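There's a structure below that I have some questions on.
Missing here: one protein chain of the complex. Every other protein chain is in place.
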Amino acid sequence: MSVFSSKAEKVFIFAFFFIALGIPLFFNENTFYVNKISTMLILSIFVMSLDYLVGRTGLITLGHAMFYGLGGYLFAIMIPEYEVVNFWLYTFYVMVASGVIALIVGFIVLRTSGIYMIMITLALAQMTFYFFADSTEYGGLDGLFIYLKPETSMFGLNFLDLDNENHFYYLCLLSLFNCYVFCKVSLHSRFGRVIDAIKENPERATALGYNIFHFRLVSYVLSSSLAAYAGYLFSLQYGFVNPTMMSWEVSASALVMAILGGLGTIFGAILGVFVYESLHYGIEHMTQYWMFWMGSLIILMVLLLKSGIAGLIEQLVGGKRK
Amino acid sequence: MEMSLFLVQLLNGIQYGLLLFLVASGLTLVFGVMGILNLAHGSMYMIGAYLVYYFAAMTDSFWLAVVIASSIAMVIGVIIERFLIVHLYKRDHLDQVLLTVGLIFIFNAAQSFIWGNDPLGVDVPELLSSSIQITDIVEYPVYRLFLSVLCVGIAVGMYYVINNTKLGMMIRAGESNREMVENLGVNIGTLFTVVFAVGVTLSALAGIVSAPVVSLVPGMGERVLISCFVVVVIGGMGSIKGAFVAALLVGIVDTFASVLLPGMSSMTIYLLMALILIFKPQGLFKS
Partner (left out) sequence: MSECILQAENLSKHWGGLKALNEFNIKFYDKSLHSIVGPNGAGKSTMLNILCGTYPATKGVILYRGENITGLKSYQFCRKGIGRSFQKTNIFKDATCLENCCIAAQQRVGSSFNMFKSKHSSKHVTAIAEDALEQAGLLKQANTKASAISYGEQRQLEIAMVLATGPQVLLLDEPMAGMGHEESLIIIDLLKSLKKRYCIVLVEHDMDAVFELSDLMTVMVDGQHLITDVVDNIRANPLVQEAYLGNDDEVF
C-alpha cells in the first residue's frame, strides 16, 4: 500500500525534489536566489513540523516558533564562541535539548485543549521571547552571533563546506527530504495509526485503551524537535539568532502557511511556504504595507478555500486514495 | 522597598490590573457566548488608543474624542461581526484563528500606514490632570485613580446587566445552551452582533482611556492581548471571578516586577502563569 495519500502528492513530491535538485545549477553564479530558496526549504521543515502537530495530531498551537527560536539559541549558547564545532554532533545536542524542553512544556500545555491550549502556547512562546529579549547575557533584542560555521566531518570524511551556499542548499534540501520521509513513515506506522485515531475520535481511542496523553506528548516532542532543527539551520545560514524568531508573528504565519498548503497533508507545508513567501515578496515589492494585502488574502482564503491549495490541486489532479 | 514607592506601585498595579480585566471580560464574553476566540481583540485596544489620539488632536477635547472613538469602535465591531465573524459560527477553532490573524495583519498595516511607527502620546485631560495627596509625601495622579474607578464602575455595571436584565439573561442562557435560546425565539444573530460589539468596545474603551498613560506604539494591541490570555488562563476556565482576581494579580505582579526585577520584568507574569498551571492545570478557579 502506497505511502502517498494521493496522486497529487506523488506528482508534487517528485516534481518538487527533481526541480529542487537542479536549482543551484540553474542559478549558477547567482547565490542570492539559492540562499532565498534555502531559507524557504528551512521554513518548509518548520511548517511541516507544525502540520504534523496541528494537522495530524490535532493540537492547535500558536507558539511553535518558540522551538524554532530555541533551536538557534540552544546552538548559539552551547558552542564555544570562536571554535569550529561538528555539525552532526551539535544537531544531536540541539534536538535532544529541545526535546527535553518540549517534554516539560508539553506536560504543561497538553493538559488543556481547544481555546485554552491556543492561549497557553502563545503565552509560553511569548515568555521565551521576553526571556531572551530582556536578557543581557543572551544578547537581548540584538541576539547572538555565530561567528564560525560548523564543519561536517563524519568518520574522518568531510562532506560539505557550510560556507558554500550551494553546499548549504543541498544540506537543507536533504534535511527537508528526511523530514518529509520521517513524517510520512511515522504517520503510516503503528504509531501513526493511533495518532490518526486520536485526532478523529479521542473519546473512542480512550475507550479502546489508549493513553492519548502519552501519544500526544510524543508527537509534541517530535514536532518541536523538528522545529528546533529548522531554527538551528536558519541560525547557521545567517550566522545569528534573535528573539524575533520566536515572535507570535512567526507562529501565526507558519500556521497560515500550513493551512494554505493544506492542513494534514504534510507535503502541503512545502506548497504553503513557497506560495506564501512568493506572495510576500511579490507584494512587498509593490508596497511596504504588504501585511494589509496578506491579511485580506488570508481572510479570503478562510472564507473561500476550505482545504487549502493542496485540496484545490487534489481536486484538479484527482485520484485520492487512503 | 520604601513605603511611598510601594504604595504608588501598588496603585499602579491595581489600575493596570483593572484595565486588563476590562479587556479580558470583553474577550471572555465573546468566547463564552459565541464560542469565538477573537485574536484581533488586542487590535481593538490599539484602535481605541489611536482613534482617541486622532480625535483629541482634531477636536481639542479629550472627552469628545472618547465618545467619538468609542462610537467608531462599536461600529467597527458590528461591521466585523456582520461581514466576517458570522461565517465562523459553524467552523472550527483553526478557521477562527486564521481569520482573526488576518484581521490583525490588516489592522497593524493600517495603523502603520496612518500613524507610522514612532511612539505617540495623548495628553491627560485637564479636568483630571492634577495629583492628590495620599500620604504626606506621596502624590498620585488623579487620572490614574479615575481609570481604576471607571473600570470598577464598568465591572459593576456589567454585573448588573448580566444578572438583572433581559439581555443579561439571554447572554447567560446563550453561554450554556445556544440551541435552547434559539428555540425560545431569541434572534441569535442579533444577540451575537450585540455581544461581539460590546466585547470589542470594552477592549477599545480600555485602549481609549489608557491612551494618556501609555505610549502608543505598533504592537501594543498584541501585547495586551497576550497579557489578557495570561489573565484568562490563570483565572480559570470560564470564571469571571477568576478573571478579576487574576487580572489584579497579573497587574500587580507585572508592575512590581518591572521595578524590582528589571532583568526579567516582561517574562514574570508568564512565569507566574506557567507555575500556576503546573499545580492547577485548570487555573485558579473552576467555573
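As written, the chain order gives the labels A and B, with residue 1 at the start of each chain.
Methods note: a contact is a pair of C-beta atoms (placed from the backbone, for glycine too) under 8 Å apart; a residue touches a chain by one contact, two chains touch by 3 or more.
All of these numbers come straight from a predicted model, not from anything done at the bench.
Among the displayed chains, contact with the absent chain in the complete complex occurs for A.
The residue from A:V11, A:I77, A:I108 or A:A197 that touches the chain not shown here is A:A197. If you put the missing chain back, the residues of subunit A touching it would be 1, 185-186, 188-194, 196-197, 200-201, 203-212, 215, 218, 322.
Everything that follows uses one rule, which is that only the chains that are shown with their structure count from here on.
With centres defined as mean CA coordinates, subunit B is found 33 Å away from subunit A. For subunit B in complex with subunit A, the residues that touch the partner chain are 31, 37, 84, 87, 93-95, 97-99, 101-110, 112-113, 222, 226, 229-230, 232-233, 237, 263-267, 270-271, 273-274, 277-278, 281.
Within the complex formed with subunit B, the residues of subunit A that make contact are 54, 60, 62, 108, 111-112, 114-116, 118-120, 122-124, 126-127, 130-131, 133-136, 248, 252, 255-256, 259, 263, 289-292, 294-299, 301-303.
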